[in-house]
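Note that one protein chain is taken out, while the other chains of the complex remain in position.
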Amino acid sequence: MGSHSTNMRVKLPLFCLVLEAITIVLFAIFVRYDHETDASAWHQELQNNSKTNSDNDFYYRYPSFQDVHTMIFIGFGFLMTFLKRYGFSSVAFNFLIAAFGLQWSTLIQGFFHGFHDGKIHVGIESMINADFCTGAVLISFGAVLGKTSPVQLIVMTLFEVTLFGINEFIILNIVEAKDAGGSMTIHTFGAYFGLVVSRVLYRPHLEKSRHREGSVYHSDLFAMIGTIYLWMFWPSFNSAITAHGDDQHRTVMNTYYSLAACTLATFAFSALLNGEGKLDMVHIQNAALAGGVAVGTSAEMMLTPFGAMIAGSLAGIISTLGYKYLTPVLDSKLKIQDTCGVHNLHGMPGILGAAIGAIVALAATADIYGGGMDDVFPLIAEGKRTAQSQALYQFLALLVALAFALVGGTIVGFILRLPCFGSPSDSECFDDSLYWEVPEEPEHIAVRTEDPEQQTQA
Amino acid sequence: MGSHSTNMRVKLPLFCLVLEAITIVLFAIFVRYDHETDASAWHQELQNNSKTNSDNDFYYRYPSFQDVHTMIFIGFGFLMTFLKRYGFSSVAFNFLIAAFGLQWSTLIQGFFHGFHDGKIHVGIESMINADFCTGAVLISFGAVLGKTSPVQLIVMTLFEVTLFGINEFIILNIVEAKDAGGSMTIHTFGAYFGLVVSRVLYRPHLEKSRHREGSVYHSDLFAMIGTIYLWMFWPSFNSAITAHGDDQHRTVMNTYYSLAACTLATFAFSALLNGEGKLDMVHIQNAALAGGVAVGTSAEMMLTPFGAMIAGSLAGIISTLGYKYLTPVLDSKLKIQDTCGVHNLHGMPGILGAAIGAIVALAATADIYGGGMDDVFPLIAEGKRTAQSQALYQFLALLVALAFALVGGTIVGFILRLPCFGSPSDSECFDDSLYWEVPEEPEHIAVRTEDPEQQTQA
Partner (left out) sequence: MGSHSTNMRVKLPLFCLVLEAITIVLFAIFVRYDHETDASAWHQELQNNSKTNSDNDFYYRYPSFQDVHTMIFIGFGFLMTFLKRYGFSSVAFNFLIAAFGLQWSTLIQGFFHGFHDGKIHVGIESMINADFCTGAVLISFGAVLGKTSPVQLIVMTLFEVTLFGINEFIILNIVEAKDAGGSMTIHTFGAYFGLVVSRVLYRPHLEKSRHREGSVYHSDLFAMIGTIYLWMFWPSFNSAITAHGDDQHRTVMNTYYSLAACTLATFAFSALLNGEGKLDMVHIQNAALAGGVAVGTSAEMMLTPFGAMIAGSLAGIISTLGYKYLTPVLDSKLKIQDTCGVHNLHGMPGILGAAIGAIVALAATADIYGGGMDDVFPLIAEGKRTAQSQALYQFLALLVALAFALVGGTIVGFILRLPCFGSPSDSECFDDSLYWEVPEEPEHIAVRTEDPEQQTQA
């Protein structure tokens, strides 16, 4: 059934093992425990600085890390199992990409952010950042879901993680914009990168596989596992690397309210846009999450709870509208086949989130932030920037993210077209059986009687 | 297929958007960051009181909050997916109700508990309490599951959250009973409220939909996801708002032992009550959780581990007996159609939990509690109450909860009968296709061959 080009027997092991070997060698050369994970260094600090074990950043961030980890592996993984015959690939390629991506991004982000004396120092914060970076790749994966081989996905991960690291360094360290929850660095970048890759890999005859592009009843329930976990733990995502104390606390709360409001807007518009007033699982599974994206930049700021709710409502509305009206147009007019609709969940809400971040930055005053200005807008606190200039830099950061996504996605898209990486034919898309030993029956849906006689009768 | 009254195209958007708009306006007027989420206020405290960031209540409660959040959205949501053709509605209406309920209860509970200088101050504890309140509504949802339109559910949420806030205020602040895990305020109130609503909405011809009321093999496995999450995280539920230190620690442990013992009792009685000695998934999915309800009041007290295990065993036994013998009687004699059997999981165990709480309060002595009396029974510590009087007040609180549930449920039930809210006909219950775009086939089970020829042959 699989064409020769997608036979993974040699290619997949080769790429996995060679990349893993290179990664291990680079880790051996460059990666070291940081002062909080190194036995000797931490105990030195315990003795010298009158620090206590409870000061170890582990206790401030590990619960958030595990929530983020759950979003990456369960959230993204199961969200994409909505396809009726691509559940194995969705959850398992998600697993593969993220497992490779987090190692690779430890190196890339380490070179840019954690390089001390020629070594990359790692701890809980680098783990969170590595997971964040894989989030961007998984967003792009959503755009090309079902249409790319695992080798293509690994190659995409290799390049996208690298570009993510450069883009993030420019936005956070050169432009010095704030983006704790990654509206720009993760969502906007990941979405438009994936959309451009999908454009470059455009399949004119994808209709040959369209009968497999939908869901079945239980695959939609599997997808809801992903949705609900993403929704619940998004407050942890946005707050995972914000400053200790009020910052983490406030970021969580703003995200919580944004998502709650977004959910109501999504249900409302899903029913409104349907001719018969029926709800669409695609909207609930995806658009209800846009509220997390929309406050990714601003949640750590003094957004106020009602501000968060407005942001979330707007995000739910534009996302649902996007699924209804924009996705078909992207497909038919712009030749962008966006399997999961990442433009609606991450693209537009990411831009919205960047804009909201800039607007809230604009409103920053010493009166509102007090001593907390230091944590949220250190440059304003130090008098190096005004609120207005910070807002402008926030917009600039958005442009950087978009530019990196569009240019990077184009280049990587063309790289992925190289025949050596393999690619399913237009009639083989959205089909697990190309890559997987699928239980029992190759042609039917697997869930069926196990009684052979019963099959014959049918 | 859907009757006119359940066409949600106008009603659902209208209710969602208007209520969300009202909520946002009320938040804008009343809701403010508390001293731990406000940048200026918290940094003031850091400077003045020699507080450190690690004192922020966020670090004491956020992991528990996320566990509670998981119980509300995954636990309740998936527990109700056991129905073969109502999984979309179960998990998604659960999502909708909870997302609206937590916003509304922030306001209602805020007016009663967090009102300072005309403002409601919000932080991690108000978030936990808001989630708690939605728990009561979701319990009621279990009683009417499959028989109410989403608009009816939103209206029910609006009123039930409001009544919950008043009831809780009376129990905790006027009667001054203890009820950290909500045996009375959440479980008893939520269950009897829902049962009375179900009674008022009695459907004489529900047999027309009974063929959809059961489960299929995989829907029972989806439901087990809900069950296990509720079971695992119940210790976090009961302890989420207890005092720091030994209180949270002890509450967790008591709940853990109660649930473990309850599980064995449930398996035992499930096999015992079945003519062929076979286990019933309904019992395992539900009755095994009754141990969490049964120590909802007493888990923060010096219940002792073996006391917790006795409580859990009793709860498992009465709950399983309830499913076997009481649910059919409620249906046939009292005209209470209790879809999920919330009477067995939350109603009776809630009353049991209230009673156990009163008994354990009765046994409180200065010797047992020492300096911890202040946290668990402040009025006894201050000499304002004896253990005996505290026990009496605990019983009084149960009566208050029951009264609010019965009267409130009756009134709200009659409100829900107004035709404008829409309601499925007796033959349309337990059917997702009334409210949802269901994949592919409207009449068959969705999981099926995707090959059209195959269908024709069958």
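Think of it as A and B in the order they're written, each chain with its own count starting at 1.
Here is the rule we use: contacts are C-beta pairs under 8 Å (C-beta built on N, C-alpha and C of every residue); 3 or more make two chains touch, one makes a residue touch a chain.
Predicted model, so just to flag it, every value in this text is computed and none were measured.
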>> Considering the complete complex, identify which of B:205, B:244, B:335 or B:417 is in touch with the unshown chain.
In response: B:244
> Looking at B:18, B:174 or B:272, which makes contact with the chain not pictured?
Replying inline: B:272
>> Of the residues B:69, B:85 or B:187, I need the one that contacts the missing chain.
In response: B:85
> Which is it among B:120, B:261 or B:315 that touches the chain not included here?
Replying inline: B:261
>> In the complete complex, the non-displayed chain touches which residues of chain A?
In response: 2, 7-10, 12-13, 16-17, 19-20, 23-25, 27-28, 31-33, 36-44, 46-47, 53-54, 56-59, 62-63, 66, 69-70, 73-74, 77-78, 81, 87-88, 91-92, 95-96, 99-100, 102-103, 122-124, 127, 150, 218, 222, 225, 435-440, 445-451, 454, 457-458
>> Across the whole complex, list the residues on chain B that are touched by the chain not included here.
In response: 54-55, 59-60, 63-64, 67, 84-85, 211-212, 214-218, 220-221, 224-225, 228-229, 231-233, 236, 244-250, 252-253, 256-257, 259-261, 263-265, 267-269, 271-272, 274-281, 284, 288, 302, 304-306, 309-310, 313, 367-376, 443-445, 447, 458
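Following the convention adopted for this analysis, only the chains that are shown with their structure count from here on.
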>> With centres defined as the mean C-alpha position, give me the chain A-chain B separation in Å.
In response: 32
